[in-house]
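As you look at this complex, bear in mind that one protein chain is not there, while each of the others sits in place.
Our next item is chain A:
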Amino acid sequence: MAKQFQSAKKNRMINNTIVHIVLAILAVIWLFPIFWVVLTSFRAEKGSYVSTFLPKAFTLDNYAKLFSDTTILNFPQMFMNTLFIAICSCILSAFYVLAVSYCLSRIKFKLRKPYMNMAMVLGLFPGFMSMIAVYFILKAMGLTEGNLIKLALILCYSGGAGLGFQIAKGFFDTIPAAIDEAALLDGCTRWQIFYKITLPLSKPIIVYTVLTSFMGPWLDFIFARVICRANSDQYTIAIGLWKMLEKEYIDSWYTSFAAGAVLISIPIALLFLFMQKYYVDGISGAVKG
C-alpha cells in the first residue's frame, strides 16, 4: 500500500517535471522575440543588422533620441495623439459594447434576432475592407484635415464597436434575471439597473472590453494610414514606427524603433496591471442564492 502510494507520488513528480520543462522551453521561445526587442532598444551599436545576439555595449540614447530628435519623426507628438485617440475611443466603444450587450441580453424586442444575425454576418468581413469608402465619407464630412483627423479616427475605431457584443452579452446572460426583476420591483429604471446592478457584477467583462477597445486604436495601422495621409502632425505611433523602418531611416532609427516598441507596450501593460485584479471572478461574492 505504502509502496503504491510512493510510486504514484513519484509518477506525478516525473510528470510535473516533464510538463514544467516543456513549459519552460515554450516560454523561452515565446519570450525570446520580446527579450530581443528590449535588448535591441538598449543597443549602442548602430544599424539594423548585428552579428551577435547580445549587444556589445548598452546605452539609453535610443530612448533619448525618440524624445529629442523630433524634427523628422516626432515621437512624443505621435505618442500623445495615439494616447488621446485610444482613450477616447476606448471609453466610447466600451460604452457601446456594454450598452448593446445589455440590451440584447435583457430587453426582448422584435429586431433582436435579426440584429444579432446581421451583426454576425457583418462581423465576418474584415473592417478595412471598407476603408476607402470610410475615407471618402469622412472627407465629405470635412473630417480629414487638421485636428479633426483625431475625431475621424475616434469615430472609426468606436463606431463599429456595437457589433462586437457577443462575449459581453454571453456574460450578461449568466447574471440571473431575478436580480433585475427585484430591482424593477424596487423602482429602478432600466438605466439604473444597468449601471447600479449589472455593471458592478460584470467587472471581468468590463475589464476585458476596456482592454480590447484600448488596444485596437492603440495598435491600428491601416485606418490611421489611410486617414492621416500627409498630415504628419496627426500621425499615430503605428505610422511613426513603420516610417522608422523605411530605407532612408532604418539605419539610424532601427534601435530607436525597438525603443519605441518597448515604450508603446507600457500603457497597455499599465492598464492591464491596474485592471488585472478585477479579472478574478467578479460575480461569486455578490450573488447569494
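Quick notes on this structure:
Operating definition for what follows: a contact is a pair of C-beta atoms (placed from the backbone, for glycine too) under 8 Å apart; a residue touches a chain by one contact, two chains touch by 3 or more; residues count from 1.
Basically, contacts and distances are computed from a predicted model.
Its UniProt record calls the unshown chain "Extracellular solute-binding protein", which is the correct pick from "biotin carboxylase", "LutB/LldF family L-lactate oxidation iron-sulfur protein", "Extracellular solute-binding protein" or "ATP synthase subunit c".
Looking at A:14, A:31 or A:72, the residue that reaches the missing chain in the full complex is A:72.
Within the full complex, the residue among A:77, A:212, A:232 or A:265 touching the omitted chain is A:232. Of the candidate positions A:88, A:134 or A:224, contact with the hidden chain is made by A:88.
Residues of chain A that touch the chain left out of view are 45-51, 71-73, 88, 91, 132, 135-136, 139, 144-148, 150-151, 195, 229-232, 246-248, 250-252, 254.
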